[in-house]
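One protein chain omitted, others in place.
As written, the chains take the letters A, B, C and D, and residue 1 is the first residue of each chain.
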Amino acid sequence: MSQPTGTERSDDETRGPLSNWVDSAIKNPKKVYRAMFYVVVIFFLFTTLFPLYWLTMIALSNSNRVSEGVGLLPAGFDPSSFVEIFQQIPLHLYLFNSFVFATLTTIFVLIVASLAGYAFGRLEFRGKRTLLLTVLIISFFPPAAFFIPLFQLFTQQIAFLGLTPPELYSTPGGVVVPLSAIFMPLAIFILTTFYSQIPDGLEDAARIEGTTRLGALFRVIIPLSAPGVATAGILTFIAVYNEFFFSFLMTGTAAQDWAPIVDGIISYQSQFQVRYDLMAAASIVAVVPVAILVVVAQEKIVSGLTSGALKE
Amino acid sequence: MATEQRQQQQGWNPVSRVLNWMEQLSEEAYAYLLLAPAFLVLFTIALWPLWRTFRVSLFADNLFGAAKTGEFVGLQNYIEVLTNQNPLLSRPLIDLTGGTPFFRQALLVTLAFAVISVVFETLIGFGQAYIMSKEYRGRRWVRVAIILPWAIPIVIQGMLFFLLFNPSVGFLSDPLQAIGLFGSNPLTSSTNAFVIVTVADIWKTSAFMALLILAGMQSIDKSLYDVAEVAGASPWQRFRHITLPLIFPALMVAMLFRTIDAMRIYGIIEASGAGCGTVPSLSCLVVDTMFGVTQAYASAATIAFITASIIALVIGGYLVVLKLSPEGSYQ
Amino acid sequence: MATITLQDIRKKYGSDVAIEGINLDIRDGEFVTLVGPSGCGKSTTIEMIAGLTKPTSGTVSIGERDVTALPPKDRGIAMVFQNIALFPHKNVYDNISFGLQLRNFDKAEMDRRVEDAANTVQLSGMLDRMPSEMSGGQRQRVAIARAIVREPDVFLMDEPLANLDAELRVHMRTQLQRIHNKLDTTIVYVTHDQAQAMTMSDRIAVLNDGELQQIDPPLVCYHEPANRFVAGFIGSPAMNFISGEITTDGFRSDSGHGDVEFDPAAIGVQAGQDVTLGVRPEHVIPVDEAVGDVTDTIETYTDVIEPMGDEIFVYLVTSKGETVDMEDPSASGQILMNVGPGTDVAENQELSVVFDKTNLHLFDAETEEALAHGLSEPVRVDTSVDTSADSEVSSDDD
Amino acid sequence: MATITLQDIRKKYGSDVAIEGINLDIRDGEFVTLVGPSGCGKSTTIEMIAGLTKPTSGTVSIGERDVTALPPKDRGIAMVFQNIALFPHKNVYDNISFGLQLRNFDKAEMDRRVEDAANTVQLSGMLDRMPSEMSGGQRQRVAIARAIVREPDVFLMDEPLANLDAELRVHMRTQLQRIHNKLDTTIVYVTHDQAQAMTMSDRIAVLNDGELQQIDPPLVCYHEPANRFVAGFIGSPAMNFISGEITTDGFRSDSGHGDVEFDPAAIGVQAGQDVTLGVRPEHVIPVDEAVGDVTDTIETYTDVIEPMGDEIFVYLVTSKGETVDMEDPSASGQILMNVGPGTDVAENQELSVVFDKTNLHLFDAETEEALAHGLSEPVRVDTSVDTSADSEVSSDDD
Partner (left out) sequence: YGASGSEGVEILGNQNLAQNMDVQAFYDAGVSENISIEITAGPEDTDARAEEFVTLLDAQQEKPDIMVMDNGWTIPFIVRESIVNLEAEMDSEFIDRVKSESFEMLVETGSHPDTGELWAIPFFPDFPTMHYRKDLFRDAGYTDSEFDRWSTDPPSWSEWSASVAEVHDSADVDYGYVWQADSYPGLSCCTFNELMSSYGGAYFGGLDTLFGPVGDRPVTVEEEPVIEALNVARDMVTGSSEASQDIAQCSPNVVFGWTEQETDGAFVGDTNAVAMRNWTYTIPLAEDQFEGGQELGVMPMPYGVPEGEAAYEGLGGTAAALGGWLVAANPNTTDLGSTLEVLRAFHSEEIQAAQLNGPGFLPHQPDLVESLAGEHPAFGDYSETLRIAGDNTVARPVTPVWSQQSQEAYQDINDALQGRKRPTEAMSDLEGAFIDLENIS
């Protein structure tokens, strides 16, 4: 294999590179496997990235030539939309608002859901099933079903159990609080699943070393569930960052009133005219923070976290 | 001994006193304590509003005055909606007469969408998770690339697919028309628009599946694969006997929540330009009814609860068919 | 004060009873080894002392204090787990120092202690490794270091040396004893290794099927096993058992080989009682080497011979041509003999042997309780006193 | 045909060398045990045979076929892992039958085999349990059953009996031998248990620091260790070493205790050469029991006495009042003696001992290679032949 004989070599030359490859592939099926793997990778990259590529082409197109059709290259070339998006509206403020919502909600959800996930995943208690079902049932409802009472509550029109909360409308609280509740069931389920898979032996070891049960959760179980926690975090963050229903209705339309990024993006749309190039450019800009987050967080989704831990 | 003293000193600190108190609790009491914050949030922010919304659904709509609801009518709203007698609904919810074409009935559209999108997203999610889990140069970028669609706001996702299938801007509808798959106005034909909406959703949300499946895969102890390999398992058998059962809980969570989400589909329908008129879904009915200037709150609340019940039926079926308890294979 | 007291401890897993009801008093500074067959409840017992498993009923006290409801962290214990349980996300240093970090030790003191502990387990160069980059034995040593670095009142060790080689095992054994002496720690130790159990322990607690069989100093367990189970379990290779009955002038074996003469009255047994005679392999002696008070000659044939280096196991059968059933070493008609390395034996030979009468044991066939130890001047075993009280008495002499 | 050949195998983890270059020929149907200190590379070697770890260089062949690039599943092996690694989501039955299910065995045959294997490991009643509901030893037995049920050509077993008690260990040992004989399987076995290594193996391969020290039948390793390392490693308790030098009429120890007279020429050493004398504890004999060819009397004092039941370890020091350093058993001036259980010794006594001259070993102090085994009629060790070739020759006689 490694040392082809002279005749083979001359053979190869006449048959060309493809059949050479086929030949060596037959001898070494790993090669075929590798090649197929890369084909699959490229396929997935193409399907996920192509629409984004095209979005970039729209952003780079000349604004009034978009409607002529944008192909693989921009219609006209006008990168100025990336500047214009900041001139028309304070896009950075919208970005900041969404970022604040997403960060606060993600932290809050991860903490509260971690406690609940620990209880559901690792403790035995009566009513576990029922409570878990209750959590699930909350996500059956269209968000609109929660909206009006919360809206009235946050605008101090009604009281909850006799209490009137501070006016949360048009503050981060008005978005973070409902979104926390809405994205909590998913996070609880994810964390429950992952926490329950950490072997008891490791928690036992931590407790013997002197942690409380809660300490074991934060020092051992959460670090070892990093893939699950990172996933729950990414999913929640992105969902909130792009959430439109509550963040739109619970805030004003202006960046100063805590309007979210999506509000910013759609304001490039006027009644009869849509600046696709601006919307595209703005959404590309808006995706950047998320992309950075994903780059960072995906490092946590690594394998083998529990290998070498236990003999069993 | 030093350790001992330290522990005693800790005993005076109020924080650790609380922690100590928690530590003494029985497992059950401790579980309830840990669940308290979550349920406090869920109760105030979710259950309580639901209760209020439910109450609204028991009253009549009032469209012509300052008050939004009229007299108490009990379950009348539910009966009217379920028998298609509520004129405020733009689409039949359930049309048993068969008179309305398939893709114009909210329930059927919703179910079809849920089934198709969840099936495809699961399959694609598996594929994506697989390539994200392998080690090779540039893996981190592949991961980012695959997750990116999930990071696209729904408005942009909608715009993107609207434009891609827009006969004048994009270039996808021409070839599809040429081979006869699409009509000339894909976004106004319910069937075509349904396909577009579904494709758009699969494009975006496969990443959701992929991420959860990937996380599940990464939590598997590698030595189990060694054992399986030595036992003679082929790659498929390793997948079948180790990967699949061990990611099953994570997969279930992913599928469960995707199904729920798919059955609440709304945003992409509006954003892609197809519109609730072309591809009506259950959530479309809720939002249209609740937030139009008509402000038919009672009808909207009714539909919201009916939607939730339908989802509950489907998810219940899930749990029964897959013989899952909600806590699944968590033991 | 770190005495450990288990009172009427029972533990059920669902409907499976793991521990049947154990009473155990461990004195301050004592080194008690739990032994028993796989699955007998050793780990369960140790986990209940640690507070990781709640007993179904009964109380656990450590140093006078009832700790049954106390969490593990407040019990002042360190533990080596049977399944090792290293923190896979922490390197060796962090694994070892974890308990110290929790107690906010200062860095210098922590470094010193970790360095010390790592030296003790001969891992000093490996503090930066992750558990997944270590061999099985190395991981086990990290687990030991993690426990000893804390210098607690009580050590619980569940097979801490299972994956170590003989030399290291000896080394660790001495180290543990040194720590034990230095800190005056109470140690509860689980092992399957007879040599460890014999050499390290103040007392050995023998468990079987969730019940405590005997707790006594090692040699008492060896020489005066409380019942047939302990007799068979302690000592490797195991004791030979010969079933038979009491006659008016001693023991008559069912097979006719291995009769022993003594006065039944001296040990309070009656003629006709079914009993089992126990003789350890080293008390089976070729007749030409016999000295002292021995039984009558037994004609046997050698079957398998296993030279072990420092001793030789000889499997004897009582009738010619028979072969030893290695799977059931106590099958009737076969006897295992253990002789010194210089002894001249060959397979399939005739060989006359005798039993050393001073070291014979007699057990009731039905209750399996010991009736007598040593049949030259038989000593009657007082079976009316229960095991744990018994141990209290007999262990006083250590 | 399942011979196993390792050729020039090297394995590095990053820059750490785990295996230095090993050549190993295992014959079809042979039972080879790998022994060596913790971390010496036993598991790595076995994993390379299995194909779980790729050697950095060198080739692995199984039954004539070069399998270096072959995945584990195509190598026809079954393996017991050191870390057990049961499938946590499968019950005992499914864990054991996993390999059979992969091969689509029919249900009846599978049931039969699983039942058989479960019986062999004494777990027949537990087929429905989940691994998490079992004790450490029980899990280990499941792992063994999972391997033996497959009846493969080659068994690789990494400390399969570490967590089992003595009785079960003996039982498993016999079972494994039975399987070995019945199926004529080639077995590569890792253990820390000397008794297992001695009784089960056709040959023992001693590894140290990633290098093969000796591969020979057990008694050859015991009686004719290739070097000081093997001499010290094989045998428990370990051999005593006394450093000294060759004089014209034999060996003179540095401490003055333990001189031996012999003719240096007979073993080809020269006066003045630094050497180490090795004597096993059982070859240290109280002078009054001495028979045969022994050395001159050595005056010693007993320090610690460890009665083990069937034997007694006596720690001797050569000058009065000194105490034994248990941590360094080979410290100069101390000698470990192993005597029979009847021997009458007490602590802090004077005791004259002699060495059995036929069982003394001489090692080069520098290279640590063996120079001679037995100094009554000294046998010269031919050091020009390298270890592996050596083993080929010496193992022929088994």
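Just so we're on the same page, contacts are C-beta pairs under 8 Å (C-beta built on N, C-alpha and C of every residue); 3 or more make two chains touch, one makes a residue touch a chain.
What you see is a predicted model, and the numbers here were worked out from it, not measured in a lab.
In the full complex, the chain left out of view touches A, B.
Per the touch definition above, the residue from B:T122, B:Q157, B:S206 or B:T278 contacting the chain not shown is B:T278. Against the chain not displayed here, chain A makes contact via residues 64-68, 88, 151-152, 155, 157, 169-171, 249, 252-254, 256-258, 266-267, 269-274. Touching residues on chain B toward the chain that is not drawn are 61, 63-66, 68, 87-88, 90, 101, 166-169, 184-189, 275, 277-278, 288, 291-295.
In this section, only the chains that are shown with their structure count from here on.
Among the inter-chain contacts, the highest number of C-beta pairs connects A-B. Averaging C-alpha coordinates per chain places the centre of chain C 23 Å away from that of chain D.
Rounded to a whole number, the gap between the C-alpha centres of chain A and chain B is 14 angstrom.
Centre-to-centre spacing of chain B and chain D amounts to 60 Å, using the average Cα coordinate of each chain.
For chain B, the set of residues that touch two or more other chains comprises 20, 23, 221, 223. Under the contact definition stated at the top, the residues of chain C that touch 2 or more other chains are 71, 73, 82-83, 103, 133-134, 136, 150, 163. Viewed as a network of touching protein chains, the structure reduces to a complete graph with every chain in contact with every other. Interface residues of chain A, counted against chain D in their complex, comprise 200, 310-312.
Those residues of chain D that touch chain C in the complex are listed here as 13, 35-39, 42-44, 82-83, 133-138, 140-141, 158-159, 162-171, 174-175, 177-178, 192, 194-195, 198-199, 218-219, 222-223, 232-238, 280-282, 306-311, 313, 326-327, 329, 338, 340-341. Partner chain C is touched in their complex by these residues of chain A: 199, 201-202, 204-213, 215, 220, 223-224, 226, 304-312.
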